[in-house]
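The complex appears here minus one protein chain, its other protein chains still in place.
Here is chain A:
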Amino acid sequence: MPAGTLYRGREGMWSWVAHRVTGVLIFFFLFVHVLDTALVRVSPEAYDTVVATYKTPIVALLEYGLVAAILFHALNGLRVIAVDFWLQGARYQKQMLWTVVAVWVVLMIGALYPVLGHAVRELFGS
């Protein structure tokens, strides 16, 4: 392998890597999610049993991760669309990326209580 050919980009490359990783993760989740929802055609008991795992503290943490992945992919996807279709998009791509990160942080803080609150209550009593 020739030396020094590894592309090391800046923010733009990392946002692309994160967009790709989150997209693939969401797809795999969706595959499992359609399978678990299909249990409503088996029996109410089967569905409720499987959905009960969604309510455990560890899975709540995974759900928080899923929310993180979706929010980043959605916000950054809108940025990619703006870069492609908005005339000034390419010029402001960096500012838009930091806007995406800022909005993402705010939304993730807002999601803390709704998504993880019940897990904290279960672990430490209410």
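The rule is simple: a contact is a pair of C-beta atoms (placed from the backbone, for glycine too) under 8 Å apart; a residue touches a chain by one contact, two chains touch by 3 or more; residues count from 1.
The rule we apply is simple: contacts and distances are computed from a predicted model.
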From "tRNA-specific 2-thiouridylase MnmA", "ABC transporter permease", "Succinate dehydrogenase" or "Lactate utilization protein C", the hidden chain's UniProt protein name: "Succinate dehydrogenase"
Option from A:V34, A:I58, A:L87 or A:I109 whose C-beta touches the chain left out: A:V34
In chain A, positions touching the absent partner: 20, 23-24, 26-27, 30-31, 34-35, 37-38, 40-41, 43-44, 47-48, 51, 54-55, 60, 63, 67, 70-71, 74, 77-78, 80-81, 84-85, 111, 114-115, 117-118
